[in-house]
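Note that one protein chain is taken out, while the other chains of the complex remain in position.
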Amino acid sequence: MADTEKIIEIEVLRYRPEQDKEPVWQSYKVPFTDDMSVLQGVQYIKDYLDETVSFRWSCRMAICGSCGMMIDDKPKLSCKTFLRDYYPGKLRVEALKHLPIERDLIVDATDFITKLESIKPYIIPKEERTLAQGEYLQTPEQRDMYEQFSSCINCMLCYAACPQYGLNPKFTGPGILALMHRYNADSRDGGQAERNELGYADEGYWGCTAVGYCSEVCPKGVDPANAINQNKMNSAINYFTRFVTPGGADK
Amino acid sequence: MEVYKADVAIVGAGGAGLRAAIAVAESDPKLKIALISKVYPMRSHTVAAEGGAAAVTRPDDSLDHHFNDTVGGGDWLCEQDVVEYFVAHAHEEMVQMEHWGCPWSRKEDGHANVRPFGGMKIERTWFAADKTGFHMLHTLFQTSIKYPSIKRFDEHFCVDLVVEDGRVQGVVAIEIATGEFRLIQAKAVIVATGGAGRVFRENTNGGIVTGDGMALAYRHGVPLRDMEFMQYHPTCMPRTGLLFTEACRGEGGFLLNKDGYRYLQDYGLGPPEDKPRNKFMELGPRDRLSQAFWHEQQKGRTIEGPFGSVVNLDLRHLGEAYLRERLPQIYELAEEFMGVDPAHTPIPVVPGVHYTMGGILADGKTASGLPGLYSVGECSSVGIHGANRLGSNSLTELIVFGKVAGDEAAKFAKATSISNPGAIEKQADAIQARALGIVNKADGTERIAVLRTEMAKSMESGCGIYRLGTTMQETCNKIDELKQRYKKLKVDDKSKVYNTDWLLAIELGYLLDVAQVIVYSAFNRKESRGSHQRLDGYEQRDDVNYLKHTLAYYNGDGAPRIEYGDVKITKSKPGTRAYGAAGVKADEERKKQGAANG
Amino acid sequence: MSNRRPYVRSMDGWWKRDAYFVSYMAREVTSVFVAAYAVVLLFGLVRLGQGEAAFNGWLQYLKTPWMLVFHVIVLAVFCYHTWSWFKIMPKTMPIMFVGGKRVQPGTITGTGLAAAVVACLALLFIVGGVS
Partner (left out) sequence: MKRSNEPIFWSLFGAGGMLAALVGPALVFITGIAVPFGLVFKPETMSYAHMLALSQNWAGKIFILAVIALFLWHAAHRIHILLHDFGVHAVTAVRVLCYGGAFAGTVIAAYTLLMIKA
C-alpha cells in the first residue's frame, strides 16, 4: 500500500451469551490506511486478530443497512464512518443502543421486523388498475411527497437514537412510522384509514415526544421525526372531528 | 431436528426470490411457501443495484431492438428463444412493480421515465433515481408481507439441498441466532441465491455474494453453465471496488486517461461527441470498456497514484445541481469515501468484478435437470446474458423469471407429493453432522481469511480482463491446492449463537467450488468472446468450435468435468459485434442482408 | 433449548449520554419555569380578586430581589423555549412546496422566530401605549 500504515486502537464491546454474564470491553490494535472504514477495521480484527468477534455487514456502500453500530456512542453505519476521523485517539464500538444485544455487535432485530410487518407496508390501491391499463400516473411532485420517506434502509440507527423507544419498546418507533407515512403519503394508496388505527394509538405517533435525534442520525435523510410529528395534527383533528365528519370515526 | 413442511421452498430473498415467492402465493394461496435467506430480505445484494431495469417502453423502440442489443451484447451466446420471452414480458413486469408501489422516477406527465444505458440502442432503462435495486427490493419485500402463505425464515443459512428419489425434496438450514438446524421439506425448491463476485478481490458485490446456491446445485450434479464469463464493470472505486453506476455515463460522464483524452475512441467506440449517444463511446458495453482500460494501462496512459492505476470518470461538466438530482448516491459515495467532489474533480476509477453471467443450468422456464429444482436470478443461467450481460438487463431478469420460477414451481409442487419422509430426515441428520464437522474439527491449522485472500488474488491474476493459458493453469493449480488445504480449516469460534466464523467457513467452501468452475471453464475455452478475452493465440471469436455453452459438472475431489452444449439460435445469426460508428455500419449491413434473405 | 440470551442494557442516566439529549432535556425542563411563572400570575390574579390591598401586596412581592432573580432566569428560559419551539417546528409540518421549490426547515424556523419577535414587540407597544 502506498501510504504508510498507522495503528489505531479499537475497543469492542464483547458479549458472548454462552460465556459472558454481561458485556465486556476488549481492545485491539489495528493497522489502517486513510481510506479504511470502521467496518474494515472490525473486519481486520475478525480476519487476523480474533475470529470470534461478530457483526453484520454486506454491501459496504451504505445501502443494505446491516452494519449499524454505536461508534464512540453515536449510532452510525460503520461502512461509511472512517478510522482516520478518530486517529490518533482510540475509538469504541458497541452494538446499537436500545436494542437487545444478541452477541457482540449484533442486535436482536426481531422487534423491528415484527413492527415492520404490522403496518401494512404495501400499496392498498385507491382504485384498482389492471396491468393492461399501464402504470398509475404520478407526477414528480406527487412522488416527492413520499420519496424521502421511502429511502429508509431499515438500519435501525434511529432506534438507537430514540430514547422513547429505549424507555418503552412498545413504541412503534421512528423508522417504521416513517415507512407507514411513506405509504399514507403515496398518491396511489388508499389505506390510510387502516393504518391510522396504529398511528393514532399511544404506540403510534403519540409515543414520540419530538426528541428529533432520530432525524439527526439517519444516514439517508429520511427525517422520521417529521414523518411522525406532521401526523400528530391530523390525528388530533381526527380525534375531535371524528363524530361530526362523515367517515371521520374510522376505528 | 425441527421440520417445517412447505410446498415450495425458496432459498434466497433478493429480488429474484421475493418475486418468485409472490408468484407462488398469487398462483395458489393454499400453497405453503418457505422463504429462506441468510440475511433479512432487504439486506440482499439486489439492494445495491443503482442504474435501472430495461424494458421496451418508448414508441420508437421495439422488442426486436431489445432482442438484438441483448443477443449482440452477449456475443451470440444467448438462448434466443429465452431472450424473446424476456424482452416480451419485461414491460408488464415493470408495470407490475409500479402497481406494487415502486417509486419509479417520473416524467412531468406522470408516466415512468427511461434513461439510456450501455449497449442499449434506445432509452429503455426504468430507474428510481440511482437507487433502483434498493427500491425494487424494498417494494418486493414489503409487498411480500401481504401474503400470509409466505413464511419467512430470515437469517437462516442454507447448508444443503435434500435430494431423495432422484428429486429435490427440501433444504437444510441453520437458524443463525441459535445455531440450530431446520429441515424444510418441500416438493419444489427454487434457488435464488445471487452471484459469486466474492470469488474475486476487487469487486462490487456485497459480503454475502458467495455463490452458495451455485455450489449446492453443482454438488448435486446440476451443471454450471458459462461460468468463465465474469463481468468487469469499468467504473469502480479503487481498492474497495464499490460501484459508480453506468448511469454516470448514461447521464453524460466522460472517461479520460492521464492526458485528459477520451481514450475510448481508440478502441472502436468513437467518434466522440459531447452528448451521450447510445452504443457509442462511454455507452459501449462493459467488457469493451474494461478491456480498453487494460490497454491504456499497458500503454502507460493510466494515472498512477496512491490508488494504483486509474482513469478518470469526469462528471464536472454536468454541474452540481444536476448531479445531486440524478446521481445523489454517487455524489455521496465520491465525497465520503474518497473525499472527491465530482462537480469539481474527476473521480478516479478502475474496472472491478461485478456480475456472474453464468450460473446453474436452467431451461427457459427456470427448471434444472434435477426434478423439482428451479433457479432464478444471478445464480441461474436461463440464457439471456450470453458472454456479456448488458447493464439493466439483470434487474429485469429477476422479476420476469422470478415470476416464471414461481409459477413453474407451484405447478410442480401441486402435481407431486413428498416421498419417503423418513429417508429425508435421515439425510438431514447427515447434512447436520457434516456442517457441524467443519466447526468441531480438532486438528485444523488453516485460517479462513488466508485461504480466501489467496483464492481471490489468484482468481484476479488468472481470470482477469485478459487471460493467458499459463496464468490460468497456475490459478487452476492454486484453487486445487486451496481445496485441499480447506480440509484442514480451523474455525476458532465454537459457539452456537450467531457464529459467523462458522458460516464464513462454509461459504469459503462454496466459493472455492465456484472459483474452480470459473477457472477451469475459462482455461478450456480457447477463443475470445464477450468478457472472456485471451491473449495467447486465441484473440478471435471462434464460432466453429466455441459457439457453445460450457457445462461444468461436479467431479468429487477432482477438477470439474467440462462439457459443451448447443446454443439456441432463432432469428439472429452470429455477426460482428461492433459499437460506435462501426456498429452503425454493421447494423446497416445486417439489415441489407436480412432484406436480401427475404 | 435455545442458547440465546439477549442482553438488554439499562437506560439509567440516558439523558447524560449525549449532548443532543442534554439539549432535549433542557427544552423539556423549561416547562418547570413556565409552570412557576403561571403560578405567580395565578397568584396575582387571586390577589386581584381579593381587593386592592391584597393585590398591592403581590406587587410589592414582585419587587423583592429574589423575584427579580427568578424573573431574569424565567426570561432566559422563555427565550430558550421560543428558540427550541420554532427549531422543532419544521418537524411538525407537512412537506410544502412554494413555486415548485421545497420549503426548507430553516425557512420555517426563521419565519416562526420572526413572528415571535413581531408578537413580542406588538405586546410591548400595546402595553406601553395603554398605560
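The first chain written gets the first letter, and so on, giving A, B and C; residue counts start at 1 in each chain.
What we mean here is this: a contact is a pair of C-beta atoms (placed from the backbone, for glycine too) under 8 Å apart; a residue touches a chain by one contact, two chains touch by 3 or more.
Note that the coordinates shown come from a computational prediction; the quantities given were computed from them, not determined experimentally.
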| item | value |
| --- | --- |
| Touching partners, among the displayed chains, of the absent chain | A, C |
| Given A:E51, A:E102, A:D186 or A:E203, the one touching the chain that is not displayed | A:E203 |
| Touch with the omitted chain, as defined above, among C:V8, C:V22 or C:L68 | C:L68 |
| Where the unshown chain meets subunit A, residue by residue | 163, 167, 197-198, 200-204, 206, 209, 232, 235-236, 239-240, 251 |
| Touch residues of subunit C, complete complex, unshown partner | 11-12, 15, 25, 28-32, 34-35, 37-42, 44-46, 48-49, 52, 55-56, 59, 62-63, 67-68, 70-72, 74-75, 78-79, 81-82, 85-86, 112, 115-116, 119-121, 123-124, 127-128, 130-131 |
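Just so it is clear, only the chains that are shown with their structure count from here on.
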| item | value |
| --- | --- |
| Two chains joined by the most C-beta pairs in contact, as defined above | A-B |
| Separation of subunit A from subunit B, taking each centre as the mean of its C-alpha atoms, in whole Å | 28 |
| Whole-Å gap separating subunit B and subunit C, where each centre is the average of the chain's CA atoms | 57 |
| Separation of subunit A from subunit C, taking each centre as the mean of its C-alpha atoms, in whole Å | 30 |
| Sites on subunit B at which at least two other chains make contact | 177, 495-497 |
| Interface hub residues of subunit A, defined as touching at least two other chains | 17-18, 102, 108 |
| Contact set on subunit A toward subunit C in their complex | 15, 17-18, 22-23, 73-74, 97-98, 100-102, 108, 141, 144-145, 148, 163, 166-167, 209-213, 215-216, 223, 225-226, 228-230, 232-233 |
| Contact footprint of subunit C on subunit B as seen in their complex | 177-180, 495-497 |
| Residue ranges of subunit B touching subunit A (in the complex, touch as defined) | 39-40, 42-45, 47-48, 92, 94-96, 98-101, 103-112, 131, 134-135, 138, 142-143, 145-146, 154, 177, 206-208, 239-240, 242-243, 305-307, 329, 332-333, 336-338, 447-449, 491-493, 495-501 |
